[in-house]
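Note sheet for the following structure.
One chain of protein is taken out of this complex; the other chains stay put.
To keep things simple, chains are lettered A, B and C as they appear, and every chain counts its residues starting from 1.
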Amino acid sequence: MTQDKIQSRVELTLYRMGFLDSSTDDKDIPPGSKLELPFWLAYALCSQKRRIVSVELPKAYRESYREVMKADANVVNLYKLGPYYYNFGMKLQCFSFPEIDDVSKCLLSTFQTRFRKIMDASQNIMNEDTSKLTSNLDEMEKALFKVGQKSLTDFQLWETRQVEKLKTSDMVRAHRKRKREDE
Amino acid sequence: MNSLNQQSFNDSNVDYDEDSEEEAEALTAAEVFAKLEEAWLNEKFSPELLEAKTEIVECIMDQIKVMEENLLKCKKDDMKICIHKMELDRIRFVLSSYLRIRLQKIQNYTAYYLNIENQRTDKQASLFSPEELKFAKEFHSSIDKHLTELAMQHMPSILQNLNDNLSGNKPDLDCYVFLRVNEDTDSVVIDEETTETGEETVDFQKDEQHIIRYQPIRHLVSSSQLTLI
Amino acid sequence: MLASKAFELIKELSRGNSGSLSPYNEDCIRQVLDEMKSLYEQNQKDVSDTVAGETGLFSGVQVRHAALERNKRCLLTYLYKRLQIIQEMRWEFGSVLPMDIRYNMCEQEISWFNRYNKMLAVYMRSIGDSGLDLTQDMQPPKSLYIEVRCLKDHGEFETQDGNIIVLKRNNQHFLLRSECEHLIRQGVLEHVTN
């Protein structure tokens, strides 16, 4: 997620850094050029102390998308907006965007609205194909969903007294399965 | 489970805390086991490594040994044998599980806990048992060595320090835990004063159960005013 | 792109699934180290140029420095995560790893595994007077004896009371739980519950 691209504007000439911008063959990148930089680089180059580049808020977190979230967060495919939508959103806090408070509020309310549905689904879906449902979730939500499902199946196992059964360790089982497939 | 333990444990009184200078309390084996169980639950549900209960562990280990020896003396078709064996298995499970959880925590945040250990004054109790400390040091140095050999020594010299990478890892003390109150405790600060809200405090009463952020109540766990569940 | 090789290592980690270890990517690691070296050399050059009076190179140095840090972080994460996986495997597979997994480990990883094995053994032996095998009793015991079914031919197995049992595929035995827990975890036996 720290590899996610962020739209940046070069403020100071970057000498001998032409390769960062694939659209030009120039040796240097002049101020004013727009670049897509990975987050880790943008973070290093845009801070209180040094302003080598300035950054823009990524689209998915801007006003228009925030409106969409407000309307009905449940129908949005978060995964498409970024597989790590929440985490990346939180990372963005380190840049001083004017609207950053709104972004964080929006993230919180989005999560709150969606969480209810995820929780509900994870506790009630048994032995069904969940891929359609989970394809809309960002990675964190997916992890949450998985935890929910696991607790559901664990509970059922407990109810039917199957937890007593000693099992082959997961890794060994996965390992053996793969070996069989290879053969 | 407890009733079983009581039964056989009561046969013998063992001295718990023999060595400790403060007060030599004599506890029955059942009481020691109750203490182990408490330590086990706390360890299991706390996000950080708690103080090592070295005496309890030693005491239980001794007890296991005694029981095993007694079992060998019994006749083969004695009904009691399987009950005692079962009990042994259960004690051993709790003990192993307790030590395993601790080991896991030590492995995950080795540098963090070693740091705490280094800054510890003589008055404070150590988080580690002596054996655990030895393991932690060995574990830490083995990883250091591994990373150095494979990567660090091939890097430019100014980058050749590891510290900020590994020790940055620390347990999440802000996570939420379930707890049961052992004794009344008033006005526990659970949220510090901020600009928006005032200080938030809670009065705990015995036998209440709460779900709460770990950080504000961690000192109550170590003083066993609370038990995590 | 800067540090893209290092990122590949990270992606490789996230692709891996339980019970397997991807081959130690020595190639990629060397390329990352090479990239770091040239970044560093370029920076040194720019710094000395700056000292010599040239201006405007500062931003480039910053970019490279960030890339160096990035590379280092990814590389260490890669190595450390692998150790964590290997460490977990010690608990799941036991002290001897399957050949195909060992095959994917580099020499240092194997020696680390052996060292880990040793320190674990030392620790476990030092608990109490007689030591305690922490890899046993992974689940709360429910009964003293359990019924198990052999999933593969394993050969002879000596029980605590000195009897020898032949573990052959599709035989079923009623044994002490503590005796066969390891074999169940290693997938030799299956616990049959009613």
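Just so it is clear, a residue touches a chain if its C-beta (ideal position, glycine included) is under 8 Å from a C-beta of that chain, and two chains touch if they have at least 3 such contacts.
We take it that contacts and distances are computed from a predicted model.
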item: The complex's invisible chain, by UniProt name, from "Exosome complex component CSL4", "Exoribonuclease phosphorolytic domain-containing protein", "CDC45" or "tRNA (adenine(58)-N(1))-methyltransferase"; value: "CDC45"
item: Residue, one of C:69, C:88 or C:147, that touches the chain absent here; value: C:147
item: Sites on subunit C contacted by the missing partner chain, in the whole complex; value: 144-145, 147, 149, 163-166, 168-175, 194
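Rule of thumb we're sticking to: only the chains that are shown with their structure count from here on.
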item: Most central chain, Cα average position; value: C
item: Residues of subunit B touching at least two other chains; value: none
item: Multi-chain contact residues (two or more partners), subunit A; value: none
item: Residues of subunit C that touch subunit B when the two form their complex; value: 29, 33, 36-37, 40, 68-69, 72-73, 75-76, 79-80, 83, 87, 106, 108-109, 112, 115-116, 119-120, 122-123, 126-130, 132-134, 136-137, 139-141, 143-144, 177-178
item: Sites on subunit C touched by subunit A in the complex; value: 1-3, 7, 17-20, 42, 46, 56-60, 62-63, 65-67, 69-70, 88-89, 91-93, 98, 100-101, 139, 142, 146, 177, 181, 184-187, 190-191, 193
item: Subunit A residues touching subunit C - in the complex, by the definition given at the top; value: 3, 12-17, 20, 38, 40-41, 43-45, 50, 52, 161-179
